[in-house]
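Before we start, here is the structure in question, set down as structure tokens.
Heads up, one of the protein chains got dropped from this complex, but the rest are sitting where they should.
Order of writing sets the chain letters: A, B, C, D and E. Residues in each chain are counted from 1.
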């Protein structure tokens, strides 16, 4: 899950000047006009979404995944209401009435946070993942109403038959997530089941999910409700802004104190964050996306 | 909280015949046309909402209160989202960002169920009640992020200043709940605070709350979002119907097996449920509400 | 569940003398020779199993029900092993493999204790009961992997299809428990499912259960394993003896200090415990069971 | 704990052909006839038990250890019953009667899973380990009735005096586990104490434990019950098979897709799993065990 | 546990006038000068400590018992420190070192609150009580490191041998609590054990406990540290005052609105609270304590 600013307006591009450092989300590969404008500006574009730690984690995406994972259950519970298209089932049931079943695809940040919330509301939760060590950790720390199950097509097909809410939380950084739920599977689900695909803006792991907005958040296919808002954390800016700032501020201080070049030389996390410098694309995947020339970032980092 | 069917249409009244037993929610006192139609029909009207156990509990209202209490948090979390008018705060926060504060007025069924859900989502929850024994029990069974606090005006005024979500769960059966949150208090709350009044259809405990519908669930006064849907459980009919049937079925079986008269003679819970018999109002409060004559129910129960 | 001593041998009866007080389990109605011998002995027989508190609870049966309820899961887990006839499923599963499903019929002492143990082993537990207030309490105190569900034939038929272990914990004191699981239902269960009927010695709530012993504890019908040992607590005498003594000792001290007559006059719990006095049957159900004359106990309690 | 297939019959060996890939448990060092037969077959023997990750963990043994650790408590609880030789104590006690004390030697996979189950049944549990970091993690995630204690002879001697159930869960991969409980210590235990040695097939950590079978699972020395079934997970094949397949399948797919050689070249976990290739022993410990010649595996992995 | 104001000074008595209502703690029976002064004043003395509900609970003593029970552990942990005379053991231990053992005598309000705190600090806690139903409830709601055990001399003697901290929480309202720990038992305890007797000002349940003060809170007998401050809640006035006011305010409002006579006529809880009226002692136990004449309170309550 990533947080997108509204699409920039051209007149705003003009405000950006050469050598200026821009440190924010860009997602260049998904929007060519922005890429071209930044090249033209000769600014230095340091993208939140590609800052990367030695362990391959993306420290400026994690906070948004945490917010989105938690919100996924809140939205799922909401759209399970009958007037909103769902089955009309209450996530936690009440004494004497069984709770809803929640299936969570992926035990990473999104899936784990979603599981905490679903379990907290009293649902009958199953997390599917392909990593046994991850599932062992989850079994150690999660409440008793969270079960873990190896993710594979057979298990997914079995589980969706009785699930009321399915959360797609699979995201392979820098690659399209696999379609774990395919179009044909919808027919095996109960009418009114709700699907929430948290990684929808990166292709998502549910074939029928296409990005929607907070204004028109859902659509229905084969009686299955799809909630696929691309920028879920945008709805809770108070929390999201603090969460994001907690992660960006340490980098921002280094950038302010030392300038971007020295900061990147001393903190390797920042290097892959550099996308465009002085009109050159220095992040290979962006260059490839538009068939533009690629300049290795080292050119700008050498003293 | 009670579950209301849509307002009955007159042509439907004609379907009802003399001596027929009607066992459902009526809420006569709040709708005169229905009362008159039932008097005219000469049917026997046994109202869910006034069936009462020896301990004064209302067994056919409890299941709806449980559903409504749980839903109150789900709706509150939703309307705290910025695009929906709220503060834009996520109920449980994320690691490094504090959770929202939830204030729950009343530690009865609605309040307790709301507290379970809010605590499950990771919020910082305070339940206010006037009963120390009830708060002692809640302290025994609730998760550690639920605090209890004596309910009084001073404490309420203090707590609302920092609360993000306030749930009104105070209901005095057969009487108007007191206005614990008055109009002037709204100014002391943070803009974007959400109020959910679960007992709104019985006057509610928040002065500015007026019943709304699932179609237009909220309104804003002094920058405070009011969610006051009168029939919350109606949005989750799968769960609500099972919950209600669990409670009504044992009575229904007795009524079917023995007839209403014998059933009422043998099961005292049913007696206060009798509201209209053979054209007579046999429930005093209904008679008073419309200034109509009252016939003591004993007249119909003697052998 | 009750704890039975081995069947008494006749020569032992001779040791009992007139006016002697015997305070133990008798279960006269189920064994005529014992009844006759005690009548002949002219002893005073105060039976653990009919001592009764004002609230109708049976204080000297509860401890044995607690032990039996806890053991029911331990035995059930054991007989789910393949070499012992079960499905070969581990109650709690392991990370990546779903746990077994445990259905518990009855949310009284036996069922509650069984649920604690099954939940503790990580199973997916459902308790069925007909009392909503009881299920509400259980929902307050039980771990998150215990669900409650209204007990009725439809729900039972649905749940047994996917249950791996079913615990029968329904006991109506002084009456035969209803057969909640009937012979025809076995065919709807998965082969290797295990049934444990804790109340088997009082008729049980599973039609096909007949009392077995610790030596030959199980039998198989329709590929379903039945565990129906009549005296489960007898296998853990260390715990059972302490549990029972905790409950009997206060009565025993009163009997020793005051004599049985004065003790019964001052502590009403003991009165229904009196079964045979001076050759007279003073407990009506025992007299009825054998068509013998009944003497009201008041005759012996007046000063 | 490892899962063994029944001892292979010679006629079965003949079915295996040269160059065929066998991917299963072998445990060559413990059974010479099998080793010789596989050498003669010229097959490629990739042994589950020696597949090893970079962090020295054995990914195809862990699932069996998880199952065995959980079962250890289930069997221990069972054999504590008096008719089966134990002290007659119920693991969790009942209100008013203290629970049993469970001592778990080793805080690895077996010990941790055993501790979860024992704690879940309400016992008073102590885990002993020599790793402080491991005990710190266990203290973070375990329920409150699990205590940790440094493992050393003094502490073990103190603790066994009051323990009712002792679980041996110490296993040093590829080496004989130390005898933490020696023969002379049995005299310091209470009669009827139960010992379960989960690593018995690798020497075990209890001196007096010798492998037993599901048919004759226990023996008694000095009034202490020993449960030492070598293949505990074999009793719950439904769970064990799924658990094992979850771990083996990713490797099996690579082997099927790429052939064993390329798979081993690309996934270093598989290399130590190769035991016998084309008649050569390529795993040093097996060669040493039988004084046979050893061929470094690199010979077969070079392109 | 009760909260005492400092001993009143005579000059203060003079401030009190006839017919004035005094609603506070008096404890007349323990201080004759106060009794005489109040008789002389002709005031109406309504004593907190004898206000009593129909179920025999003392609603204005419970809050102080809650505070004292919680503080008992805080003080006990403190005095277990070596420089303060204790064994030098940390209540919860640390990973690898066992926690301290805490024995709590009595499962009422004091004992329950003490158990919550001791369990929260990670100790190994045992509550002893004589009521099985109470222990069953505690077993339902308490954390897993709290065990329950029937209270009797044998069990107490066994448990004190290994306990590090013993809390005396037994209080029989209106009677001297039994001495559960007698002088001779001190020798069986480990040197440095700490005893906290919460009911010390009513005789206490530990023979060697005599009331102490916050200035000199402890004394040592036979190497056992005794903490017996008579007014423990007095040390946390912020919490104690709120707790007490929560309980007294509803009564105070009734007294203010209606006058003491009408209030007592309408709320039976207040009647036993009346101790002295118009110079007459109207509470029998006070009259008996000083051999003064007793006037039945009914004389003043009749209209």
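A few notes on this one:
Definition applied: a residue touches a chain if its C-beta (ideal position, glycine included) is under 8 Å from a C-beta of that chain, and two chains touch if they have at least 3 such contacts.
As the structure is a prediction and not an experimental result, all values here were calculated from the model.
Though it is not drawn, the left-out chain touches A, B, D, E in the full complex. When the omitted chain is restored, the residue from D:40, D:150, D:172 or D:292 that touches it is D:150.
Screening B:76, B:93 or B:273 against the full complex identifies B:93 as the residue touching the chain left out.
Looking at B:29, B:61, B:102 or B:138, the residue that reaches the missing chain in the full complex is B:138. Interface note: of E:37, E:51 or E:71, the residue touching the hidden chain in the full complex is E:71.
Shown as candidates are E:81, E:140, E:158 or E:223; the residue that touches the absent chain is E:81. In the full complex, subunit E touches the hidden chain at residues 63, 66-67, 70-71, 74-75, 77-78, 80-84, 87-97, 113, 116-117, 119-122, 214-215, 234-240, 242-243, 246.
For subunit B, the residues touching the absent chain in the complete assembly are 93, 95-99, 119, 122, 124, 126, 132, 135-136, 138-139, 143-145, 147-150. For subunit A, the residues touching the absent chain in the complete assembly are 59, 62-63, 141, 242, 246-247, 249-250.
Keep in mind that, in the parts below, only the chains that are shown with their structure count from here on.
Interface repeat of C-E: among D-E, B-C or A-C, the matching pair is B-C, sharing over half of the residue-numbered contact pairs. With each centre defined as the average position of its C-alpha atoms, the distance from subunit A to subunit B rounds to 39 Å. Centre-to-centre, using mean CA coordinates, subunit B is 57 Å away from subunit D.
Residue positions of subunit A with contacts to 2 or more other chains are 93, 95-97, 119, 122, 132, 150.
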